[in-house]
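In this view, the complex is presented without one of its protein chains, the others remaining in place.
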Amino acid sequence: MTDTRVTVWNEFVHERESEVVADVYPDGIHAVIADALEERGFETETATLQEPEHGLTEEVLAETDVLTWWGHAAHDEVDDEIVERVKEEVLNGMGLIVLHSGHFSKIFKSLMGTTCALKWREAAERERLWVVEPSHPIVAGIDDYIELEEAEMYGERFDVPQPETLVFNSWFEGGEVFRSGCCYRRGNGKIFYFRPGHETYPVYHNEEIQQVLGNAVEWAAAGDDQPEPVQGNHEPLEEIDTSDDRTVH
Amino acid sequence: MTDTRVTVWNEFVHERESEVVADVYPDGIHAVIADALEERGFETETATLQEPEHGLTEEVLAETDVLTWWGHAAHDEVDDEIVERVKEEVLNGMGLIVLHSGHFSKIFKSLMGTTCALKWREAAERERLWVVEPSHPIVAGIDDYIELEEAEMYGERFDVPQPETLVFNSWFEGGEVFRSGCCYRRGNGKIFYFRPGHETYPVYHNEEIQQVLGNAVEWAAAGDDQPEPVQGNHEPLEEIDTSDDRTVH
Amino acid sequence: MTDTRVTVWNEFVHERESEVVADVYPDGIHAVIADALEERGFETETATLQEPEHGLTEEVLAETDVLTWWGHAAHDEVDDEIVERVKEEVLNGMGLIVLHSGHFSKIFKSLMGTTCALKWREAAERERLWVVEPSHPIVAGIDDYIELEEAEMYGERFDVPQPETLVFNSWFEGGEVFRSGCCYRRGNGKIFYFRPGHETYPVYHNEEIQQVLGNAVEWAAAGDDQPEPVQGNHEPLEEIDTSDDRTVH
Partner (left out) sequence: MTDTRVTVWNEFVHERESEVVADVYPDGIHAVIADALEERGFETETATLQEPEHGLTEEVLAETDVLTWWGHAAHDEVDDEIVERVKEEVLNGMGLIVLHSGHFSKIFKSLMGTTCALKWREAAERERLWVVEPSHPIVAGIDDYIELEEAEMYGERFDVPQPETLVFNSWFEGGEVFRSGCCYRRGNGKIFYFRPGHETYPVYHNEEIQQVLGNAVEWAAAGDDQPEPVQGNHEPLEEIDTSDDRTVH
């Protein structure tokens, strides 16, 4: 699907305020993700919080098949109107990939309907993302698990609706587990929550993580044959076939 | 579960503005539903849009195990703050039963994350609510289907997340179908969407519909052993057992 | 996916015993389905009950990406060993499309774990297959519904596990509904149950039905990156990384 157009969104705050983070992502997390997807043949653009309309104008979204979302420190600074716009696009068929701390973004919470709360600890722990649905396209090319030497821990209970398909289930050195790859369908759009990606660890430089991101983009991209956008209001049916006594007078 | 406390909410607009509706529900839809639940042994209160805080104060919600919701003409008049309060209660374990045109209420849409749009036609059509999960507690005492001689038609596509459990599937005389009994879990709360109940038809006077409402209240009521309310923010783990080398330094 | 290989299986009994059926399907139901899939660019073979091993040798299955199954009168004549062989292939990633009366086939019942019972009536009724998940690839190119002028009625309750995704929901003239397009994943394989197709009606000659069959084949076909076949037995883990104290002594 080389014609799939991806917009990589990043709040782009930590990278500009913390040297530690800047060392890992000098041009921002979005740059690394965009490069990885570009290499895999996707048409990729980036957008950040600081741009007008956060870089998510109607024009940009109209030309986006899949949007990836990374945010952490500035969830509240995201304009509600833009969140509403993105949500409408997702419900009309745009794919959405929510990364790591994006679990607390306005857009993810508003699509899930829950608090999306979880447990966490920052202690450079080893994480193993176990594949629980090996034939799912999102894990194509991945073995039994992906191992990350150092990760921030996210632990259950993760307050989301039970995933329609759970593809990854994480183990953490310190004693926790987490449903780290969760698939949902909302309206006409497909949503994938993918846990890895703390700003202080080079997670998005990892080959396997990049492979999953590419797989997820392909999975989330709407087919060419998309239905009419869902109308946000009632639709009276046009007159139906009344060629017999069965129909309504 | 005679100690289950139900609050029956109604926007209470049509009944006061339309003689047709007033003939069917002279004291309001809420009065008929409350009586039906009272008879079945539930502690029942009512609340309406016109009351201060729409009758849904923190005190009222704190003493509510299950809230039933009927609205149609005045969804937009429901205060966002009250919607947020109700949502928090649901996520903390309060049951919610959304009735008929309540599919477009702020509270339902915010818990589903979708437009909740559907097709509709008002033509006094016969409806059959077929039971698709006969062992589910919500259909206890119901045969193969419930038949309503006259109903407003709701038709697919109904834009909601696929139900965790679909219990009723409706047939309409004019040629449509609709997923008319849908179960969801959001946070610690259970949600049941039940389609029947247009204001111009005496649907809530129907014995079988009342039976389903009673069953749904029992199903949606939280157990006595509810977990701590989910915190809407990260929770650092307290220090975990470090009695060996396995834990984090 | 022009390289997807489909095997169209048919018990091929009614067509040879009933003139009525032979008029609709002179060369058998499998011939019409195979032609329709061939036209859509799939590599298609057929197999029938009467062939040695029912035409489903290990060689044939090894070269089959998706198997379609039509049976009705002779479910019991299908050899248990062949059923076991097909089941193993499905669990290892072969797609399976079960058609109409195939709901009662040994292979479908053994994958569902339930009786797969349903209600039925043969009365040339009008059927409407309503799309409930319009963005699903199986309904690509289909409008709000497919209408069939004459069909055998299948009615709820359909005793199957709740579908992982319900894509079609049928309305019948006589007053019933039926979940007529149901998606499941079992092991590494994808399964689609599609209701239409009684032998006395020319359903498989219908353009839209053929479109859905083609869509379903694409959907059910395993990716190129299939995981190792699941072993039907325990798998001791090879020694895991023991570079620290975390592992087992």
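Chains here go by letter, A, B and C, matching the order in which they are written, and residues are numbered from 1 within each.
Operating definition for what follows: a contact is a pair of C-beta atoms (placed from the backbone, for glycine too) under 8 Å apart; a residue touches a chain by one contact, two chains touch by 3 or more.
Note that this is a predicted model, so its numbers are computed, not measured.
K.L.:
Of the residues listed, C:Asp35, C:Glu53 or C:Asp159, which one is in contact with the missing chain?
P.N.:
From the options C:Asp35, C:Glu53 or C:Asp159, the contact with the absent chain belongs to C:Asp159.
K.L.:
Spell out the interface residues on chain B facing the chain that's missing from view.
P.N.:
Residues in contact with the chain left out: 93, 126, 133-135, 137, 140-141, 164-165, 173, 185, 187-190, 222-227, 246.
K.L.:
Need a quick check: the contact residues on chain A for the chain that isn't drawn.
P.N.:
128, 130-134, 144, 155-158, 162, 165-166, 169-172, 175-177, 179, 244-246
K.L.:
Name, in rising order, the residues on chain C that touch the hidden chain in the full complex.
P.N.:
Looking at chain C, the ones touching the missing chain are residues 91, 104, 110-115, 117-121, 123-125, 155, 157, 159, 161-162, 164, 173-176, 184-187, 230-237, 240-241, 246-249.
By definition in this document, only the chains that are shown with their structure count from here on.
K.L.:
State, to the nearest whole Å, the distance from the C-alpha centre of chain A to the C-alpha centre of chain B.
P.N.:
Roughly 30 Å separates the two chain centres.
K.L.:
Starting from the mean Cα coordinates of chain B and chain C, work out the distance between those two points in Å.
P.N.:
That gives a centre separation of 36 Å.
K.L.:
Touching at least two other chains at once: which residues of chain A meet that condition?
P.N.:
164, 173, 185, 187, 246
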